[in-house]
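Below is one structure, written out as structure tokens; comments come after it.
Shown here: the complex without one of its protein chains, the others still in place.
Moving on to subunit A:
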């Protein structure tokens, strides 16, 4: 262990601002990347669902016309 106490650890030998800033911003960037990737997947799923529904509507409409 390089530090004697927890408050020592937080202080980072006087460089706390820079060290924690670097780690926080990095973690935030990674989270943004993950959220962006997951949202993109969800968006594609929504588009496919819309496409399926539209095709089913068209099919249903065609069937009705056949009956008429």
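Methods note: contacts are C-beta pairs under 8 Å (C-beta built on N, C-alpha and C of every residue); 3 or more make two chains touch, one makes a residue touch a chain; residues count from 1.
Keep this in mind: contacts and distances are computed from a predicted model.
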Missing chain, UniProt name, options "NADH-quinone oxidoreductase subunit L", "ATP synthase subunit b", "Na+/H+ antiporter subunit C" or "Heme exporter protein C": which is it?
"Heme exporter protein C"
Over the whole complex, note the residues of subunit A touching the chain we left out.
1-3, 9, 12-15, 18-19, 21-23, 25-26, 29-30, 32-34, 36-37, 40-41, 44-45, 47-49, 51-52
